[in-house]
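Just one protein chain is left out here, and the rest sit where they should.
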Amino acid sequence: MKKAKIHVMLKEGVLDPQGKAAHKSLESLGYKGIEGVRIGKYIEVTLADDADGDRDKLVREMCQRLLSNPVIENYEIEWEK
Amino acid sequence: MKKAKIHVMLKEGVLDPQGKAAHKSLESLGYKGIEGVRIGKYIEVTLADDADGDRDKLVREMCQRLLSNPVIENYEIEWEK
Amino acid sequence: MNKEITKEVIAEHGLSESEYEMILSILGREPNFTELGIFSVMWSEHCSYKSSRKHLGTLPTKAPYVVHGPGENAGVVDIGDGFVAVFKMESHNHPSFIEPYEGAATGVGGILRDVFTMGARPVALLDSLRFGSPEHPRTKYLVDGVVSGISGYGNCVGVPTVGGEMFFNGSYDGNILVNVFCLGIAKKDKIFTGICEGVGNPVIYVGSKTGRDGIHGATMASGEFDEKSEEKRPTVQVGDPFTEKLLIEACLEAMKSDAILGIQDMGAAGLTSSSCEMAGRGGTGIEMNIDDIPRREEGMTAYELLLSESQERMLIVAKRGREEELINIYKKWGLEGVVVGKVTGDGLFRIVEKGETVVEIPVADISNKAPIYDRPSKRPAYLDALQNFDTDKVAEPKDYNQTLLKLIGSLNLGSKEWVYQQYDHTIRTDTVTLPGSDASVIRVKGTKKGIAITSDCNPRLCYLDPYMGGAMAVAEAARNIACSGGKPMAITDNLNFGNPEKPEVMWQMKEAIRGISDACVALGTPVVSGNVSLYNETNGIGIYPTPTIGAIGVVEDIKKCVTQYIKGEGELLFLIGSNKKSLAGSEYLSLIHGLEKGTISPLDLDTEKRLQTALLAAIDKEIIRSAHDCSEGGLAITIAESCMSGDKTFGAEVSIEDDGRIDNILFGEGQSRIIVSILDKDRNILEELFLANGIETSYLGKTGGVNLSIRVNNNQTISCPIEQIKKAWAEAIPSYMA
Partner (left out) sequence: MKFGIVVFPGSNCDHDCYHAVKHVLGQEAAFIWHANPDLNGCDALIVPGGFSYGDYLRAGAMAAISPALTEIKAFVKRGNPVIGICNGFQILLESGILPGAMIRNKDLRFICKDTFLRVENNNSKFTNKFNDKKLISLPIAHAEGSYYADAEELKRLEGEGRVLFRYADKEGNVSNDTNPNGSLLNIAGILNKEGNALGMMPHPERSMESIVGNEDGRLIFESMIEAVS
């Protein structure tokens, strides 16, 4: 549990102008059969070897306090094996 | 092979001002043992069921042409199972 | 690093055999690899101006109000009331072509540092942009990236971008131009220079850590493009405007102490050129310990640290004993400050790594013995054929309404609002004249004054006649300043050309410089700073010669500022000036007929000077309601712009008596022409004032109604709803970019 890989995505129902724009651009480049594009953030937090405590809880807290905005975003944490 | 999950990250050695600022900010919240924070993009491209051809090649091309900036970024594609 | 110095290594560093011989004689020994790298960047075209220096020396640089001319980081001009204007223009052409967002963004960062390093607060930016033809597959992507990059950086640091230029032409398909101008304001007695003085004084490094960004960046900017340039891609730097903003505030705060003796940004060739230039100016030496340089990555060599072009870094020479105080100011702003060396008296640039000297080069020789070339020049053979083209041979259009709409709806003549709306142009609350007029005006808080700024150059005219084109760029810039109510004071030049090793390109540059020189002398606007960008050439195809001129002028009373758009119905429209023009080099001939040929209508500098003097006198009398320079697109386009570029749109009834071709009357281009609008009661004052200065005035008509109607020799030639014209004009760029 050294590197936390965090995905932050806009909640369902919140307009994703970036995803929409990318979708449109891809279509104008000639890519047809695309159903949807969504764009979010990918954050890697690497912890020091000697950081102690419950690492998952720690990173979850970072997400809640800073890395995501619960009004508009969801996040998911995965740990690099 | 319906939903491509794409991670776009700055290349090794390219300045990541966002990650740097988030790192500092987390430290000021009192989180000590953080070695590094890197921030990139996470993109989901969902293809229509009837989109044909080599899907992986297709999405790779999209990454090269639009979704990533090959000059300073690398990308990785994973398919949702 | 002890890589062997072979012929290949020398060639890779862009050094010629004779240049290498010179290095051997300077050092009295073989250089090591790091030293070779240092000579390579310091003697690159970009840093040494080796092809242009000889000719730059002919530019006029003096006036009683010039405080610092070329040679400093930026030019400094006294504007009275205890204030100076500090300004310069710089190119970031090659990096912007490779990575438009970061290239343009770091271009903004670099020119800002040139200005605040002099102790001035940056107060305004202009961006002068040239792109390839609209049909070229990369053009849209480049426009989008460059504009976002300028917007992303400039907006974040909080400096308004208040104007610029945008021109599309096939000659830029493989080499776009991104020239950025920055204006700063400082107290006259608080100017700083990049000088290294006082043996034993500490040298302090502040700002971002050094990474492997843009190593060889300077060499890249001086090498012609070819297919292989793709491989040089990782040399692009990434900007961090947030750090730049902190650096501005920290530097301006640190400068309030009297602890700083000299300060300079690390631009092209980074630590090497900043330290060598500072020592060069002070006639001193400098010694730095490479182990102390803050770095972003492990395992960086002295070579990399010395040549890196990481952004947002500065070098300071401080008074001995005051270093802690300075470092604490930077710390307060969240920035690193580290003592990395000291000023020495031995005139050497010395780098120490782990206690061992790894570089030792005489500072004076790096700059004084830098090669200067008097490259051969030759008038291009194709010019005769181009100039001899008879523009009377082209067919006249049948429908002038359609022609007008097509022209005004083109990318070159269409509204640039799409661009400047992405730039914060009202921050700092000093933008008296917003973008969308001939020149923008920035208020100087605490005075009644304003500073008018503009950037101009018509590359097509420079291509057809580089001497005239160069002079015209200066004249147009000064004219735009005058139209806004400012007295032209001084200019900065950004000379963009192709490969100087070609005699034809050299000739273009020499001629353009000669034209700039003559115009600056005649108009009383010395050159106080500048930049040269050569090798703008891909696979042997060079850009049109593009000597971009950035100009400033002083508006004595900002209440008297004039804008280009009509203010109400019933204003009288006048054409001021001799009305000499030609189709040669016009936007009309290029867009409608696909021709860029002919002998352009010449500029008469004496007439130009009298025109501007008279205009400023009329503005001072407050009789001018609007003034608009008649440039690209000619008379009809200029009148249309006057009618629709303000908040409100007005029609106009215009009648012209003139001989010659109708398309030339409406769309022909010439110098020293201005469209003004006035109130009926001021007609006599206007006519007498210009007559007294030997300048013609012709009454054109009145504003009002919903149509733009133009009669030529009593024939209705144009009659079109002004809203329709405005729509074509406003939608040109948005619909292209959509």
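Worth pointing out:
Chains here go by letter, A, B and C, matching the order in which they are written, and residues are numbered from 1 within each.
We take it that a contact is a pair of C-beta atoms (placed from the backbone, for glycine too) under 8 Å apart; a residue touches a chain by one contact, two chains touch by 3 or more.
Not measured: the values here are computed from a predicted model.
Which of C:D213, C:D424 or C:D663 touches the hidden chain is settled by the complete complex: it is C:D424. By the touch rule set out above, subunit C reaches the unshown chain at residues 148, 151-152, 155-158, 240-243, 245-246, 333-334, 420-432, 443, 445, 558-559. Mapped onto subunit B, the footprint of the missing chain covers residues 17-18, 21-22, 25, 28-29, 39.
Hidden from this view is one chain, which touches subunit A at 10, 14-15, 17-18, 21, 41, 65-67, 69, 71-72.
The criterion applied here is as follows: only the chains that are shown with their structure count from here on.
Taking the mean Cα position of each chain as its centre, A sits at the greatest distance from subunit C. Between subunit A and subunit B, the centres computed from C-alpha atoms are 10 Å apart. Centres computed as Cα averages put subunit B at a distance of 36 Å from subunit C. With touch defined as above, subunit B holds no residue shared between interfaces to two or more other chains. Multi-chain contact residues, meaning those touching two or more other chains, do not occur anywhere in subunit C. Residues 7-9, 19, 22, 25-26, 29, 31-48, 50-52, 58, 62, 65-67 of subunit A are the ones that touch subunit B when the two sit in their complex. Per the touch definition, subunit C reaches subunit B in the complex via residues 98-99, 101-102, 208, 211-213, 233-234, 236-238, 240, 242-243, 296-297, 310-311, 334. Residues 10-11, 13-15, 17, 20-21, 24, 69-72 of subunit B are the ones touching subunit C in the complex.
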